[in-house]
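Encoded as structure tokens, the structure appears first; notes follow it.
Only one protein chain is missing from this complex, and each of the others stays in its spot.
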Amino acid sequence: MGDLLAQAWIVARKDLVLEFRTRTALLSAVVFTALVLTVFNFGRDPTAVATIDLAPSILWVTFTFAAMLALNRAFQLELENGALEGLLASPLSRVSLYWGKGVANLAFVAVVEAVGLPLFVLFFDVPVGSVLLPLIGVIALATVGFVAVGTLFSAMVIRTRFAELMLPVLLLPFLIPPLVGAVQVTARLLASRPLSESVGYLKLLAAYDIVFVSLASVLFRFTVDE
Amino acid sequence: MSLAQRGRRITLVGLVLLAGVYVRALAYTPMERFQGPAQKIFYLHVPAAWSAMLAMGLVGLSSVLYLLLRDARFDRFAAASAEVGTTFSLVMLTTGPIWAKPIWGTWWTWDARLTLTLFLFFLFLGYLLLRSAVAEPGLRARYSAVLGICGLVLLPFIHLSVYLFRTLHPQPIVLKPSSPSLPGDMLITLLLSFAVFTVLYVGFVTQRYALSLEREAQGSGDVGRA
Partner (left out) sequence: MLQAEGLRHTFGRVVALDGVSFSLRPGQTLAVFGPNGAGKTTLLKVLAGLIRPQAGAAHVSGGRRAIGWIGHQSNLYGHLSVRENLDFWAALYGVPAARRGPRAAEVLGRLGMTDRAEQPVWSLSRGLVQRAAIAKALIHDPSVLLLDEPFTGLDFAAAAELRALLGELRGEGRVLVLATHNVDEGVELATDVAFQRRGRFVHCAPRGERDAAQIVEAYRRAVTDG
């Protein structure tokens, strides 16, 4: 187990160094997030619907799209000079490869969300101060779910035609349960309702994470090994 | 008798039986008191939903078997089952609104089971799109098996997440912990209809399977290609 984690960290660290060095992908994702939030501002009638009612949907649709964008490039990195082939020829275990890519993706999406959340608060004047910690917790729970499935699928779509289109088509149905849970919990948090009202959805989010992280850890090797 | 012929015979038997069931449904089964003639579509809608679910379940099962045993027959079967399942979900998604308009007063509603069937349809479509986007047979079989398994695991989560909203749908009628609440005649017609749709499923899948075999024999090397 310690060995698996150590190997995963080698892969994740390499991805993070690469990501930080090139930065283009990360910056693009951040700018994209800001743009989607702006689009939402103009895509609604402020006189008809109170912002606070729309806020959870705005936040989560934005995060869903941003995550998708981030996940699309996850394995693109490994196609350059056929690096993936080298990884597979090395003693690196497949589970470690999956976890390593997953951790790097998680960090990538987290950075985008860390910029997106303050922008969201700024643009839509949503009071999050008192619920910031639980809100971050929900974002973390849902993001783990997004990334667990997204990392698995992005390893498949890189070798298909129309990879950029294929990932959203395959992935979006899988993002529905975490999305539903996250939107509902966020709405209750923003309405200052007690956390006990969200227990059902929180359980859903946690169960989804556990099931899909485990399932993807088992299935991942079938996507890379011939 | 070749496989294709056998498939055609089974389908033919299924269609004749379907006509029989509908004669029974229209002429010999009592009219539902509140819904009137609209309820008759239910003998098509519910069994179609059953067959679509059956198809997805078997896609998942044969996907597991494929990854364990690497026998191309399971892949071919999964592909056939997914295509037939797509058709059945389409039947279910068209008969549903036809019934819902007079009874619920709306063509579409985001009710739990409706949403579930819509996602079942999306999953089938994604599965078939993925198959058409991968050219190499071995790769296609592995990828689609991974997706098939994930899809099957996803369905309960979708169900759970939309179920947490309030639901309009008539509650399950046959498999309820208490005794079935449908009057005897209607129940028998419905059960017959289930049997007939299962026969149709077997007939369609057999034909589709035979078709893939034929295409492979022609040397296109396309296992289970649409």
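Read from first to last, the chains carry the letters A and B; within each, the first residue is number 1.
As a working rule, a residue touches a chain if its C-beta (ideal position, glycine included) is under 8 Å from a C-beta of that chain, and two chains touch if they have at least 3 such contacts.
Just so it is clear, the structure is predicted and the values come from calculations on it, not from any experiment.
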| item | value |
| --- | --- |
| Partner chains on view for the chain not depicted | A, B |
| Residue among B:G57, B:P97, B:P137 or B:P156 touching the omitted chain | B:P137 |
| Residue touching the undisplayed chain, where the options are A:V17, A:A114 or A:V199 | A:V17 |
| On chain B, residues whose C-beta touches the chain left out of the figure | 136-138, 219, 221 |
| Residues of chain A (touch criterion as defined above) contacting the omitted chain | 7, 10-11, 14, 17-18, 21-22, 77, 80-83, 85-92, 225-226 |
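As a working rule, only the chains that are shown with their structure count from here on.
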| item | value |
| --- | --- |
| Between chain A and chain B, centroid-to-centroid distance (C-alpha), Å | 32 |
| Chain B residues touching chain A - in the complex, by the definition given at the top | 67, 119, 122-123, 125-126, 129-130, 133-135, 138-139, 142-143, 145-147, 149-151, 153-154, 157-158, 160-162, 164 |
| Residues of chain A that touch chain B when the two form their complex | 149, 152-153, 156, 159-162, 166, 169-170, 172-174, 176-177, 180-181, 184, 200-201, 204, 207-208, 211-212, 215-216, 219, 222-223, 226 |
